[in-house]
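All protein chains but one are shown in place.
Chains here go by letter, A and B, matching the order in which they are written, and residues are numbered from 1 within each.
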Amino acid sequence: MGIIIGVLEQGLIYGVMALGIYITYKILDFPDLTVDGSFPMGAAVTAALLTKGVNPYLALLVSFLAGAVAGICTGLIHVKLKVRDLLSGIIMMTALYSINLRITGKANVPIFSNETVLENSVVNSVFAKIPVFQNLIVALIIALVVKFLLDAYLKTKSGYLLRAVGDNENLVTSLAKDQGRVKIIGLAIANAMVALGGSVMCQQQRFFEVSMGTGTMVIGLASVIIGTNIFKNTKIKPTTAVLIGSIIYKGCVAFAIWRGLKATDMKLITSALFLIIIVVTMDRKRKVKGNA
Amino acid sequence: MLELQNINKYYNPGTINEMCLFDNFSLSVNKGEFVSVVGSNGSGKTSMLNIICGSIDIDGGKILINDKNITRMKEFERNKVIGRVYQNPSMGTCPTMTILENMSIADNKGKTFGLGRGTNKARINFYKEQLKQLNLGLEDKLNIKVGSLSGGQRQAMALLMATMTPIDFLILDEHTAALDPKTADLIMELTDKVVKEKNLTTIMVTHNLRYAIEYGNRLIMMHQGNAILDKNAVEKAETKVEDILKMFNQISIECGN
Partner (left out) sequence: MKKRILALVLGLAMITALAGCTKKEETPKPAESSATPNSDSKKEEATDGKNYTIGISQFAVHGSLDNCREGFLQGLAQEGIVEGQNLTVTYENAQADTGTAGQIADSFVANGVDMICAIATPSAASAYTATMKSNIPVIYTAVSDPISAGFARVDGTPVAEITGTSDKLPVEQQLEMIRKMLPDAKSIGIIYTTSEANSEATVKEYEAAVSKYGFTLETVGINTTADIPLAADNLLAKVDCINNLTDNTVVQGLATVLSKANAAKIPVFGSEVEQVKNGCLAAVGLDYTGLGIQTGEMAAKVLKGEAKASEMNFELISECGLYVNKAVATDLGIKLDDAYVGTAVESFDEIAK
């Protein structure tokens, strides 16, 4: 029971991050490695603010904005300086490592005694009777709010344009819109969501650790691919599928731990599982080529 | 009125493969003209379109639209007054978005793409009417993804989307080349209808000599970066496919092909 709650909790929190990766990977078709830096950035900002006594909800917002700035930087590097997508992300990811250390001043910051969005006097009183589900329900609310906001955004004009730029950059130019700017907006939103996930994660685990971003991209990508492939031809929305994918991924990790899997094999198994899912559900994206 | 003045364009400048495509090339297209452009491969037809639209930079010269210099204007800015249909049917539509969504973004061209609702429900009937003109039954498939349509259907949509909002110029870049003959005819007829209806100034590059003769009111033949033939409406009316073909052969012999 405790393990299942833990899996759901972490799955939903990482799901917020995975939704950001869904934007870059599935919608923008941009392999964005910035996330390995923006996820801990959200955590760093949160840890730094909470230790200064800032309201945890405000910390969520500031983390979101900080992530957006990181995304904008990656976008500018890619669009304005014409650096390739993968490299732009790597450059930003590397830079963010130092920036995160600057934000917190040290590699590990505890926030054990601070109020968080998951545990504060208000929330505690609401869940006084079912404390076991408290973190889970709060995480669920956060994940759903983010999901619905993203769904709503993708139905706006701006959202249409974002989807169009990943599909067919050319059409965006034809619509007299700067496709570079649309990409930057997309990266900003995506990294803002990743940082938000990092912020919630930090508040849940109650510490910031500079290395906590390592592998974010892989976890997010796995969640997106697992989720969207399993529910490909169903009525379930891709955003919902991503959240479920994230829970499945965390479930697999928990299963591996429970079965007493040798720790050293875990990454190998992750990648093998990953490969199987990609190969079996291979859908080569029909990407529109550049100018005719 | 569109003017290309003394355009110079080199490919691979400064390298051993340097190639001069345009040397002092000039062309003007008047309002309301429908220009058919023919020419062999590498003659500069598509490059000319790309230069007009701003997809490629030029090394010298000026581009003017209605006497306004747009040489330094970015591609996406120029597209405010230009609609373009490409050879590849998937270039003019978004495959993962539905027909309705594609129509909606095309309809919003020139306006801001803000946080308002993406599809204006009040416009749906208008979209249906537009699609109905195509006679492809697309008006009943509004929620189907464009990616699942055939090339011809997509090209028809691309044409519709490119001309949905008021534009000054329509650029057709071998837009029937990837289609089967029957669909190509259909798209060509549709093009003619739209151009006449909206009185669009049009430049059409084509390899189909029959279309070049049959449609439009001006004919240009390009060769090695020059317009070696430029017939106005009256002259064009007297020109036959065989005449053009003959000229083609002549050029080929000169080139040693």
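The rule is simple: contacts are C-beta pairs under 8 Å (C-beta built on N, C-alpha and C of every residue); 3 or more make two chains touch, one makes a residue touch a chain.
Computed from a predicted structure; not experimentally measured.
Visitor: Just to confirm, in the complete assembly, which displayed chains does the hidden chain contact?
Guide: Counting the whole assembly, the omitted chain is in touch with A.
Visitor: Can you tell me which of A:123, A:201, A:224 or A:244 touches the chain that was removed from the display?
Guide: Answer from the full complex: A:201 touches the omitted chain.
Visitor: Which listed residue (A:52, A:106 or A:129) would be found touching the missing chain in the intact complex?
Guide: In the complete complex, the chain left out is touched by residue A:106.
Visitor: Residues of chain A in contact with the chain that isn't shown?
Guide: 1-3, 6-7, 10, 14, 97-98, 101, 106-108, 110-113, 131, 201, 204-207, 209-212, 214-215, 219, 229-230, 232-233, 250, 252-267, 269, 272-273, 276-277, 279-281
The rule is short, and it goes like this: only the chains that are shown with their structure count from here on.
Visitor: On a C-alpha centroid basis, what's the spacing between chain A and chain B, in Å?
Guide: Once rounded, the distance between the two centres reads 41 Å.
Visitor: Touching chain A in the complex: which residues of chain B?
Guide: Result: residues 46, 50, 55, 74-77, 79-80, 83-84, 86-88, 90-97, 101, 104-106, 108-110, 112-119, 147, 162, 173-174 of chain B touch chain A.
Visitor: Inside the complex, what are the residues of chain A that reach chain B?
Guide: Of all residues in chain A, those touching chain B are 153, 155-161, 163-164, 167-168, 170-179, 286, 288-289, 291-292.
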